[in-house]
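Removed from the display is one protein chain of the complex; every other protein chain stays in position.
Read from first to last, the chains carry the letters A, B and C; within each, the first residue is number 1.
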């Protein structure tokens, strides 16, 4: 990459299904950066889950509220922030447990944040009480590629 | 579409190649709206050409300047605006003529605006001297689809 | 492809093992908006359906809420003593299903033939 830093911004109304727009925008950025196809898939799922959470939980499906996505390219990684206007998740978040789910001791949902953490290289949730919160994810380029 | 109007925004640094991000974002919006695949291709080429012009001519490849893309969904059409910080094209713009090109009486380039006009249902260029200019394109959903 | 939500095709096939197998072929997306397509279709199956084959090969987008619907279907099937086999997930979604542990309860087969054969194994 010629330039050390450059950033792409996307904003979406809070409507379920629109996470696909973020997925495809991010995939396009990932391909330009040279990520291998399996990492693009990881990125797509992670960003989709973060957007769905922002739409559903953060902005409570209020379409007038915007979900913001920033994609920051550095020479060795892509950093993604998914912003909403809510307070962010309350920690600790219950870890999904398939045995409990199959025994109906845990609701079937609740796998999004777990998947985000499993699929990207860094994931954190940042709450900025005055303005909202964001999920921050970093996915690094494989070393051999640079 | 349940809602009469909703709008997606994208902003990109002015770097050649980044038009692909806009293409894929727009394609994703177009698919959500139910455009047939051949219209998605028209949309992709039109938005790519408008972004390339914004990057090259409007923002003169200055990566610090942003190309803005807004995608506004209405029940029967997608309206796209591609904004840059320059004054916009100077009219009249020479119409491409393949015979002149093959005879080297016209430069080989200069087909972008022609293609935009040919591929979308409405195209216009608006200059707002104080802030910049934008290309505005409208692509309508086929009637049978709604 | 234009966005068409979730589509399901239901079929009865015979893998050569005698008892017919009910196939649910999902097409498009499996998300929180697919409740009717996934659970509705499942609930509409006749009680005689004991072997259920799920075809994910035409699924383009699957998210965690969609996976939750698949889990709900698996719970219901296990209550009814039905067997589920699946095939057609992309390598990425095979990984995702493995991450959430679904592979502890159903096998993800590479293709229809292998999945079919697994019913008589």
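Definition applied: a residue touches a chain if its C-beta (ideal position, glycine included) is under 8 Å from a C-beta of that chain, and two chains touch if they have at least 3 such contacts.
What you see is a predicted model; the values in this text were computed from it and never measured.
Of the candidate positions A:31, A:81, A:100 or A:140, contact with the unshown chain belongs to A:31. On the side of chain B, the interface with the absent chain consists of residues 16-17, 19-20, 23, 38, 41-42, 45, 48-49, 52, 96-99, 101-102, 104, 107-112, 114-115, 118-119, using the contact rule stated above.
The definition used in the following text is that only the chains that are shown with their structure count from here on.
One simple way to say how far apart two chains are is to compare their mean CA positions; for chain A and chain B this gives 28 Å. Multi-chain contact residues, meaning those touching two or more other chains, occur in chain B at positions 31-32.
Residue positions 3 of chain C each touch two or more of the other chains.
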